[in-house]
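Structure first, commentary second.
Just one protein chain is left out here, and the rest sit where they should.
Per-chain residue numbering starts at 1, and chain names A and B are given in the order in which the chains are listed.
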Amino acid sequence: MYNADHEFEKLGLSLPPAPAPKGVYKPYVIDGKYLYLSGHGPVQDDASLIIGRIGRDIDIEAGKRSAQQVGLTMLSTIKTNFGSLNRVKRVIKILGMVNCTDDFEQHPYVINGCSELFAKVWGEENGIGTRSAVGFGSLPDNIPVEIEALFELHED
Amino acid sequence: MYNADHEFEKLGLSLPPAPAPKGVYKPYVIDGKYLYLSGHGPVQDDASLIIGRIGRDIDIEAGKRSAQQVGLTMLSTIKTNFGSLNRVKRVIKILGMVNCTDDFEQHPYVINGCSELFAKVWGEENGIGTRSAVGFGSLPDNIPVEIEALFELHED
Partner (left out) sequence: MYNADHEFEKLGLSLPPAPAPKGVYKPYVIDGKYLYLSGHGPVQDDASLIIGRIGRDIDIEAGKRSAQQVGLTMLSTIKTNFGSLNRVKRVIKILGMVNCTDDFEQHPYVINGCSELFAKVWGEENGIGTRSAVGFGSLPDNIPVEIEALFELHED
């Protein structure tokens, strides 16, 4: 049987601490078989955020790594609150928000940093869903990437 | 029994007129137990909009007040179309869209203006859901804040 926790362990990556809300919102909401995740930023293992605008402060490769770190932060929220990544059946939709200069054109490449991680954790079929990956005028704390998501959970 | 209409009355705030669509869309759609609200702007009691970019035309406190006004506008859409705020069971998700200069970093603080209102109306548990609060390049009519939402309704 497919084991997302095991797949994650094989990657040799560490999970940052699950972030507390920085405003009046919940990190996640469960609605029946759906799991909504609030916009997550790139929390690092020491709980600090990766900071910087792509194309001005950091380059595209650092941006893609930031998107992976956002993915790890989302996994941490799931693991911390549900105990296992296996509670998630599949990715339905993510919104990849990129903080970049207005001449930037490679948002999909950046957000692949998160999507490739999810594909490894939950597999190509279930870890990949619909997506928009687009450029925002600014993001909180000047983080390079923020991502929100809708997952389908396994029925209990 | 919890009464959102009564909680709202206690705040001593007035509801602006529910806005008519400014394009080819519906202000809301009901899908089973779900209520989707289109992006709402900060309509004032005289039906005019609050205008201005945060960090250039208006400051952060005016921005937060604008987000509260957006919340009031959303409440007006609900009240006008359903007769009562009690039709809403809880907030599942909101997207807080902030029109600000590109060096702005406090989007969550601004959108709290709406989230704190919803928490007072529907209570801390049901009035607060998932959220992204992020900076856009521009918004229609140069409004400072626009918010869209997904609510869960009480079953009839």
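A few comments on the model shown:
Basically, a contact is a pair of C-beta atoms (placed from the backbone, for glycine too) under 8 Å apart; a residue touches a chain by one contact, two chains touch by 3 or more.
Just so it is clear, the model here is predicted, and its values are computed rather than measured.
Although one chain is not displayed, subunit A still touches it through residues 92-94, 98-109, 111-112, 115-116, 119, 128-138, 152.
Counting over the whole complex, subunit B has residues 22-29, 31, 36-39, 53, 95, 97, 102, 135-142, 146, 148 touching the chain that is not drawn.
Everything below uses one rule, namely that only the chains that are shown with their structure count from here on.
Subunit A and subunit B have CA centres that are 26 Å apart.
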